[in-house]
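A single protein chain has been omitted; all remaining protein chains appear in their positions.
The block that comes next holds subunit A.
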Amino acid sequence: MEARIRARVNLALTFFALLFFVAGSSPPRQFVISNAERRIDLSSHIINVHLTLKVENAGTRPASEVVLALTPTEVDHLAMVDASAIKGKRKKTTSLRLEVKPTELPDAPPIDTKYFTIYLANPLNSGESTTLEVLYVFTHFLEPFPAEIAQSESQLVFYHDTALILSSYHIKQQTTFIKTPSTKVESFIRMEPTNRVGTEIKYGPYEDRPPYSISPIHVHFENNSPFAVVEELVQEIEISHWGNIQVTEHYKLIHAGARHKGVFSRVDYQSRQSSNGASSFRYLLARLPPRVHSVYYRDEIGNISSSHLRTDSLKSELQIEPRYPLFGGWKATFVIGYGLPLQDFLFESSDDKRYLNFTFGCPLIGMVVDKLTIKVVLPEGSTDPSPVVPFPVEHHLEAKYSSLDVVGRTVVVLEKKNFVPMHNSHFQVYYSFKPIFMLAESLMLASAFFMLFVACVAYIHIDLSIRK
């Protein structure tokens, strides 16, 4: 179904592209791409597209905004777009990260093309050229076909794209490389010159293609890498000023590949590992910060005993095994929890505030997280929290009642959709806290016991009988 829609969109694109040529209205098209190279990595279910563009200012005025074009389906599956400018020649290249923002082009052709604008650090003068590197990360983009497979079959997927790079600029020369995980490629659409060597399919070079020219292709190939997707991850980071940070992570995991069909045979799975359940997975690896302690791994019905923790001074690795191997469409939910020393993550800032510096991300390696929620539970009595995150997230505040809480703790909730490992970066939460609040709970306990003893003493000394 999706494929059909995509094909229709592609058709529409071509049609409108042609129409647009006839109409000949001009968008702010100052740039010409003299050389474009695209490398598409299909080895896992997270698709990385590296696009190297050599951009030349063919207009008359200096310009600093380069526009990238994507189809709506691509935008729906886009987890991340990142651009950087390459300076220098050969080995002395340095890259400079550039700002990328989604934009609307009002006078663009009347099609659903979505745009992202790269803001160059320095405007490009007329006639000058620069090299840009763009990284797109797509998730849920490979379409399993057949959609349901039996235990002994391996997983085949479709990748749809266009052999020509969709662009609003004229491209003088372009090449596309598609890397498949293995040499087992069922079929792919050729568009001469096309060449397949080993695990790589090369489309191009194509010369002088006008803007918005596309040519739909698909690749049908075997991909048995684990299609592990965390549908929802709620990570709760609870700060205690007594020296501990408690992290609790609730996972909803699903195998998002081709659905498992029919029988699951344990005999076959145990005795013929290689040919059985090739697309299924059993183990997951979580990379946790060093000096992690009290790690647990459980689910709604109790502890899961199959996990191993390896620690060294730089990192801790937790290998976990869900209760059962995950086949296509199977789900598993579980909780990982661990404690961390406070001094590694909590610092005092110059303006008398404290801040938590923690990794924004999913510790499980190679996971796509559809919805990531991070809850930072600040100690009771902390005020004006403010999160600092390197990319746009939704955030709001909540209250939580933990042990011996009277007014409740402030919780900073950060939400991010469609999260990929490339997003992993640090974020900070700043807040003010008076140290006197640390004593509140212990004083409360002490006074409660004091009251109890006073009551006991009083009870012993008071005669409650009504008889005299």
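The rule is simple: contacts are C-beta pairs under 8 Å (C-beta built on N, C-alpha and C of every residue); 3 or more make two chains touch, one makes a residue touch a chain; residues count from 1.
One rule holds for everything that comes next: contacts and distances are computed from a predicted model.
A single chain of the complex does not appear, and UniProt lists its protein name as "dolichyl-diphosphooligosaccharide--protein glycotransferase", one of "Two-component response regulator", "dolichyl-diphosphooligosaccharide--protein glycotransferase", "Histidine phosphatase superfamily clade-1" or "Protein PAT1 homolog 1".
Check A:Thr199, A:Thr333 or A:Gln428 against the missing chain and you find that the one touching it is A:Thr333. When the full complex is taken into account, the listed residue touching the unshown chain is A:Asp299, out of A:Asp41, A:Glu65, A:Glu153 or A:Asp299. From the options A:Tyr324, A:Phe391 or A:Phe450, the residue with contact to the unseen chain in the full assembly is A:Tyr324. Here one chain is not drawn; of A:Val406, A:Leu439 or A:Leu452, the residue touching it is A:Val406. Interface residues of subunit A facing the missing partner chain: 262-267, 271, 298-306, 323-324, 329-333, 401-406.
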